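Everything on this sheet refers to the single structure shown next.
Shown here: the complex without one of its protein chains, the others still in place.
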Amino acid sequence: MAGTGITFESVSHTYRPARGRPVLALDQVSLAVREREFLALLGPSGCGKSTLLYLLGGFLPVETGRISVAGAEVSGPGPDRGIVFQNFALFPWKTVKQNILYGLEKQRLPRVEREKRAQEFIDLVHLTGFEDSYPSQLSGGMKQRVAIARTLAIDPAILLMDEPFGALDAQTRGLMHEELLGIMERRPKTVVFVTHDVREAVYLADRVAVMSARPGRIKEIVEIGRNGRPAPEIVKSREFADKVEHLWDSVRKEALLAQVQRSEGG
Amino acid sequence: MSALARYLPLLLLAALWEIVPRLGLIDASSVPPLSAVAAAWWELLRSGDLVSNGLSSLQNLCAGLALGVLVGASLGVLMAWYRPLDDFVHPLVRALYPMPKSALIPVMILWLGLGSASKIASIFIGCLLPVVLSAYNGARGVDRVLVWSALAAGASRRAVLWEVVVPSALPEILAGTRNALALSFILLVSSEFVIGQRGLGYLISFLGEGGAYDSMFAGVLTVAAVGFLADRIYLAIMRSALAWRD
Partner (left out) sequence: MAGLSAASAVRLLRRSTLMLVLVAAWELAARLHLTTDFLLPSFSAVMRRLAIDTISGQLPMALAFTLYRALLGFALAAVSGVIIGILIARVRLARWFFDPLVSVGLPIPKIAFLPVFVLWFGVFDESKILMVAFSAIFPVIVEAAAATESVDRILIWSALGLGVSERRLLWEIALPAAFPQIMTGLQVALPISMIVAVLTEMAMGGEGLGGTMMQSMRFADSPGVFAGIVAIAVAGSVLVKAMEIIRRRLLVWHAEAEMA
């Protein structure tokens, strides 16, 4: 797999809490993500989709199996795989601009270049004028835009997103979808996007991978077949509704399973 | 409520403090009228006694407190960051925490003699553990997604410690330092009572033993005022340092 393709080979992960029994979170997950593809990981809570993302990000060690990016095995976090979290993960003591500059400083760019880039991305996410605001002064949607700008500013080849719009209200979420698609158009990247929202997955992704209830496996993969059409057009099509229904059904079965697991204390 | 209205009862008490002894309702030798205390205070200031002892106290306080906070915060953060250090040190901290540190003043005298060193050491030891614990809790409570975001941005683990963990722990460290500040005053005065030599605590007990009660009260009020002001000033500093919190 050339370029920035991602390969998961029989990846398993066991969650070992300080108290209690170990739990198998992922069971032999194998998956290939094509270069410049937008892949959605869809599944009920607890299915391990975030865990898979964290393994890819290098935040958790891969104990069983192998994850490779562009042929090289993943061994730790790095600026080639930028991550955006659900609760924004902004440094609250830094201003918007300082947050975005953080990654750029780590890249050791010259000062003038850093400032220019930071401003560029502030403008890209439509936060011009808020450079000196602190996260505590921003709304949820604005915070998420800062988080996205911060990650994009270091220009990672791969973008990992962990339910990034989950903490936002429905309206803001809709706006963020548009913004994200717009950004992807201007600077395409490989994206792995975790969500439990079926419509969101179909709206944004090229392919949707459905994960089973714990232990997580890839249950099925659905091609969305965008064919270069803009999202608003796709939304109105018949296939969109069909795919949503199909995926909804698939996820629902897993969600019910997960619920049973929880009530049994498993 | 304006500050004046809020502190009115204190003004009333002050007025009572003046009137009641003067009217002879209370033995004026045990409770000198406030004006006498004020006059004595002025005299202490003029003679230089207040200033020289005050400076000695402040020096020892700042030294002990600064050491306690620096060592304590560093230790607490490092303990939270490096598991092996935590396993080793934490039980010790937990065991020593409930012990009243003021009980160590005699040991300090034994080790360091009757001078500034034992006062500073007493203050240092008293402040240390509360700061260690609050720094530890603050550092432990760092949201892991902040650490991960920094790592993903290309920061080394050591950079993450300085650039994410410490700023994240700062609110708790500052809160713990406020406690340490109060404790440091207590240990300062106690060690000055016990060790003597110099300092406001020494001055107060010296004046008391000598029967100069007006001056003694003046000294006590001075210490109280300094303690109060220090806390208020610290609070203001803390608020501005944490202005980003809102």
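Read from first to last, the chains carry the letters A and B; within each, the first residue is number 1.
Here is the rule we go by: a residue touches a chain if its C-beta (ideal position, glycine included) is under 8 Å from a C-beta of that chain, and two chains touch if they have at least 3 such contacts.
As the structure is a prediction and not an experimental result, all values here were calculated from the model.
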Legend entry - Interface partners of the hidden chain - shown chains only, full complex considered: B
Legend entry - Residue of B:Asn53, B:Ser134, B:Thr177 or B:Ser190 in touch with the missing chain, whole complex considered: B:Ser190
Legend entry - For subunit B, the residues touching the chain missing from this view: 6-10, 13, 30, 87-88, 91-92, 95, 98-100, 102-107, 109-111, 182, 185-186, 188-190, 193-194, 200-201, 204-205, 207-208, 213, 216-217, 220, 223-225, 227-228, 230-232
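Just so it is clear, only the chains that are shown with their structure count from here on.
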Legend entry - subunit A and subunit B, separation of their C-alpha mean positions in angstrom: 48
Inset, instruction - Please name which positions on subunit B make contact with subunit A in the complex. - result: 143, 145-146, 148-155, 159, 163-164, 167-168, 170, 244-246
Legend entry - Parts of subunit A lying in touch with subunit B, wherever the complex brings them together: 54, 57-59, 76-79, 81-83, 85, 87, 89, 91-94, 102-103, 106-107, 134-137, 150-151, 154
